[in-house]
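The other protein chains are all here in position, but one chain of the complex has been omitted.
Each chain gets a letter, A, B and C, in the order it is written, and its residues are counted from 1.
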Amino acid sequence: MYRVGIVGATGYTGSELIRLLSGHPQAEITALVSRSEAGKSIRTLLPHLNGLSLPTLSAFDPDALARACEVVFLAGETGFAMDHAPALLQRGLKVIDLSADFRLKDPQQFTEWYGKAHTAREWLDESLYGLPELTPPDAYKNARLIANPGCYPTAAGLALAPILHMGVAAPDGIIIDAKSGVSGAGRSRVSVEYLFTELDENFKAYGVEKHRHTPEIEQTLQAFSPAPVRVRFTPHLAPMTRGILCTAYVRLREPLPAQTLYAQYTEFYRGQPFVVVRPLGEYPATREVYGSNRCDIGLTVDTRTKTAVIISAIDNLVKGAAGQAIQNMNLLLELPQTTGLPLAGVSP
Amino acid sequence: MYRVGIVGATGYTGSELIRLLSGHPQAEITALVSRSEAGKSIRTLLPHLNGLSLPTLSAFDPDALARACEVVFLAGETGFAMDHAPALLQRGLKVIDLSADFRLKDPQQFTEWYGKAHTAREWLDESLYGLPELTPPDAYKNARLIANPGCYPTAAGLALAPILHMGVAAPDGIIIDAKSGVSGAGRSRVSVEYLFTELDENFKAYGVEKHRHTPEIEQTLQAFSPAPVRVRFTPHLAPMTRGILCTAYVRLREPLPAQTLYAQYTEFYRGQPFVVVRPLGEYPATREVYGSNRCDIGLTVDTRTKTAVIISAIDNLVKGAAGQAIQNMNLLLELPQTTGLPLAGVSP
Amino acid sequence: MYRVGIVGATGYTGSELIRLLSGHPQAEITALVSRSEAGKSIRTLLPHLNGLSLPTLSAFDPDALARACEVVFLAGETGFAMDHAPALLQRGLKVIDLSADFRLKDPQQFTEWYGKAHTAREWLDESLYGLPELTPPDAYKNARLIANPGCYPTAAGLALAPILHMGVAAPDGIIIDAKSGVSGAGRSRVSVEYLFTELDENFKAYGVEKHRHTPEIEQTLQAFSPAPVRVRFTPHLAPMTRGILCTAYVRLREPLPAQTLYAQYTEFYRGQPFVVVRPLGEYPATREVYGSNRCDIGLTVDTRTKTAVIISAIDNLVKGAAGQAIQNMNLLLELPQTTGLPLAGVSP
Partner (left out) sequence: MYRVGIVGATGYTGSELIRLLSGHPQAEITALVSRSEAGKSIRTLLPHLNGLSLPTLSAFDPDALARACEVVFLAGETGFAMDHAPALLQRGLKVIDLSADFRLKDPQQFTEWYGKAHTAREWLDESLYGLPELTPPDAYKNARLIANPGCYPTAAGLALAPILHMGVAAPDGIIIDAKSGVSGAGRSRVSVEYLFTELDENFKAYGVEKHRHTPEIEQTLQAFSPAPVRVRFTPHLAPMTRGILCTAYVRLREPLPAQTLYAQYTEFYRGQPFVVVRPLGEYPATREVYGSNRCDIGLTVDTRTKTAVIISAIDNLVKGAAGQAIQNMNLLLELPQTTGLPLAGVSP
């Protein structure tokens, strides 16, 4: 059994890590850290975890974590990991960071989009951006610090990497219209606009002019395109808790049969247990991957407008956060990727 | 008081006409027609109409309608109006058809997208496509038969006409990513996929390869563009009952300041009571127009990708159907456009 | 046209008053007061009111209100009205208070349940508890201050008054199991537990041990029972925005045919435009009264357990708050009760 700790245990990503790890046959949760709730039982705060045997919440203490764990998940706010991951890494721990701190390789870009200087540049180079289906398997060897991708970049990256790899796309004409459940906003975003009454029976765009996931999406896709990638990314909020549906539009240099595109996707994801390329004519719905670590993809080519349409669906808290983090842990520990991770969705 | 009749009174569009007309100061409902439920009280079938004084449901009878009404709304399935509107028109009635029968001017296109021959071609020429903010006011003079637009074409047409009119768009690169509440499917679409359990907490695309509103959108926009208009239209289903959010992407021939675009929209819709162009930086949400006949529009220009993003929101049952039909009636009867129509949304 | 003002205009009850009054043919909104947002346009804060012509938000100023209005609605938090209504009343204004300040006739009871002393006892006696279907019509003559009932007491009072009036109930065995949409919590209740993510797909009880509407319900029902009335009241939160369904259970001294009970209810509410007693075998759903000022009631007698079951449905923001307040205004101004108030529900 590997001993794992979770820092930021009371947020939505943290508690989803707890839920999923509680069913992992080779991991045992030995430390739960919460800066604001240290000393409390997490079951009192999060009664959906009733029935699990869990350590009491403790304050953040690198030495204690080094004694208790081999792997630590950081599920805190942006800025925490770059300040505190080094202390854990120096103590020999493997760290999987679910925040944005180590995702952008260029520290200047980090500053531009997150509004602060990066405080752990030396670790930025060593860190591995772990989107398992797009990251070379070799890269996990000897990795110590993994940057777990954002939810939108996961959905958009998996939807678009194969077509960019084909070289048929006009890489400056990519439009990503994404729709997310509200849990992506996290549990600490307590303001009028996130009240039930404001979001129920409502649908809207947000971050239309600028969203922090844009450079991360472009960085991910750039690896698959010789020409510079520029995406127009518009996130929306749907009146549901979980799920991202990403509808991506790619202008084609020349028309392409849908069948050819489909063949590329099935080939590209061959052997990947968590990506399901749906048969032509079938498109994924978010409910089908609810609670699952899968990403389902459907696609077509609109010959009238020379546009490829690729639609991907994930659960933002699982494949878009906690599940993918555990998938990264499995790879780090050389366990089978699927260990402890649900393939089936919870439906209805 | 004008006496009005509604054919297809028990569907979602029909019952919304009843609800809205019951508050119209110059219209009185004198006939309710339902082929399947004739003889019944509509309050028994649709208890939300409890408290209103309404005529008993009757069978479709052109002579009876001619005696009882001056205006008739047809809210039946596709195909009914082209078969039966002529009998009403020949008896001197004004007819507002909410189905698709008279929307496409080209009968061949109708056949191509709706799979049947048009049976009232002679009335197709005379009919007026009534999207009040885009249809010339003069056209209502002497009009007898109005084709009430589809919900998506209303949202997309209002979002895109002003920018096409500017001549700055690449008219073949328009992407319309629309999200709709479920009521657009109507009350007679009774199948597993429309069950509550299948759509709750779910988000998905549908009609990805072909949707009947595509040619209607293109016909509407073509009037504003010298170059041929081709749109990539993807409708989605959101877990809510009412509302359409239409996110439209237009590739610009050359970059354009957002302020210029905003000025064009405010000018284009000056004096239109039902279109609100939101200040730059503000985007509409469907809840804000829930139950209202408004269409709110927000916009920006993404200079990184030379893309204009225009977002419109309507209530698909009001501005997208019954409300717009009443707006058309008001214009037909030379009443103020806003008579009896709600401007404020029901929120929360 | 009567000139009316709304204090607390940006809350859910305040903005619902605006929406409803904007369609009232004999009332004109001449003042909107918000202590926190004075000087702003309400359309900027509440875009669903886009399209309406409304006064700018102003600070609370009794003299200004006296100049601008004849009637003032107080839609603020508990405690505001008892402190500030007297200043308005002394200036000759009619006041309709939507808070709890003047609902309980006994100031000691107020202190017990609301945790503070009553600061306007002299007005408590004069104030009229205005639940129009249960309050004697004469009482509105010369009334100056109306206490608008709470949402649960409205639903429970209308459900239970007729059966208590019959004298067949064991008045100490009344159970009121009520289910409410979330908007009852108001717009200022900004905490984790009211986030969308916490309430979506969730159902729970709250206030199980003590809820402030209990004494108000008992006070209302006591008027219809010679024996002391004691109710067990359990409110619940349903994952929806609007609507209260109140399921009331009354132990019967002796069995009673459902038909007899039904006859009593139809007789009791004869001539009341806003109460619909549904035929035996039919029960109301909240959606049927969504956005309407109606209260629909269904009932039966369970002879196996000698229990009468009475189910009432209202929209908590309309008949349970703003709509009933306007109904009270109509009665105060000797207008027909239904003036400007919707009878039909918004459905689907």
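We adopt the following convention: contacts are C-beta pairs under 8 Å (C-beta built on N, C-alpha and C of every residue); 3 or more make two chains touch, one makes a residue touch a chain.
As the structure is a prediction and not an experimental result, all values here were calculated from the model.
Specify the residue from the set A:Thr241, A:Gln264 or A:Gln324 that touches the hidden chain.
A:Thr241
Kindly note down the residues of chain A that lie in touch with the hidden chain.
That gives, for chain A, the contact residues 12, 15, 18-19, 22-23, 46-52, 183, 187, 200-201, 241-242, 273-274, 276, 278, 282, 284-285, 287-292, 294, 296, 342-348.
To test your reading of the contact rule: which positions on chain C touch the chain that is missing from view?
Against the missing chain, chain C presents residues 172-173, 175, 177, 179, 181, 197-198, 200-206, 208-209, 230-232, 234, 236, 238-243, 245, 247, 249, 251, 281, 283-287, 290, 298, 300, 302, 304-305, 307, 309, 311, 313, 348.
In the full complex, which bits of chain B touch the chain not displayed? Write them out.
For chain B, the residues touching the absent chain are 12, 182-183, 185, 187, 189-192, 194-201, 239-241.
One rule holds for everything that comes next: only the chains that are shown with their structure count from here on.
In terms of CA centroid distance, which chain is the most far removed from chain C?
Of all chains, A has its centre farthest from that of chain C.
How big is the gap, in whole Å, between where the Cα atoms of chain A centre and where those of chain B centre?
Taking the mean C-alpha position of each chain, the two centres sit 39 Å apart.
Between chain A and chain C, what distance separates the C-alpha centroids? Give it in angstrom.
46
In chain C, which residues are in touch with two or more of the other chains?
Residues 12, 183, 187, 200-201, 241.
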